[in-house]
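One structure is given below, encoded as structure tokens.
Missing here: one protein chain of the complex. Every other protein chain is in place.
Moving on, here comes chain A:
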Amino acid sequence: MLRGKTILLLRPTIRVGAQSTGGMFEANGTWTEEARRNIAVALANVQERLDNRVVAAPEAYGDANRLAEEYGSLFAAVSASVVNYQFFKGNRLPTKKRDNKADVFDWSVGPGVADLPGARDADFALFIYDYDAYGSTGRKLLQVVAMLGPRIAISSGVHTGYAGLVDLKTGDLLWLNADTHMGGDVRTPDGAEKRVRELLQGFPGSKPDPDTAPAR
């Protein structure tokens, strides 16, 4: 369904750090920069498989920049709603349960996206969000001791992300992939490539990827 189109990549939101013993997020500047670089390279590598051309959104100033920022926030809010109320069991809205049965995916950020900087020369916009908190040594130690001692399960590390595709003519959300337990270490080029493949799994019109075929 999606061939030979131009996809506008909006500046990905990327936050990489460690998880302290007590579970706090410790931002890591070096890791975040590496992840930003690695993910950009990985996206360029996989676009061939997507059969589409991915271009980075141009640097925007003034009102255009404000508009891009607002749509970034709006998209984050809409995709959080999709994740909370349609994707996962437990909190689904009755209307969205019905949509799931009928295979309907009906979300939009509105036709105003057509005014985004760079939107005139593209067909779709790709939003990417990535949050990684790698378990610190202290956290892992706590996890092991808790398991060996009182048999308490403590999680170590948080790796969540989502990717979404928006039609730049209508603002409709065409596709969204969210994952709360992603693989691939974004601090390394190979890991970032694996991560990007996972994020873009099921991308409309993409060739099936043997590496990340769904296990379930």
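Please note the rule applied: contacts are C-beta pairs under 8 Å (C-beta built on N, C-alpha and C of every residue); 3 or more make two chains touch, one makes a residue touch a chain; residues count from 1.
The definition used in the following text is that contacts and distances are computed from a predicted model.
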| item | value |
| --- | --- |
| Protein name (UniProt record) of the chain left out of view, among "Acetolactate synthase", "Acyl carrier protein", "Outer membrane protein beta-barrel domain-containing protein" or "Peptidase M48 domain-containing protein" | "Peptidase M48 domain-containing protein" |
| Chain not shown: contacting residue from A:65, A:91 or A:180 | A:65 |
| Of A:42, A:142 or A:182, the residue in touch with the unshown chain | A:142 |
| Hidden partner interface residues of chain A, rising order | 15, 17, 20-24, 26-30, 32-33, 65-66, 68-70, 138, 142, 145-146, 149-150, 152 |
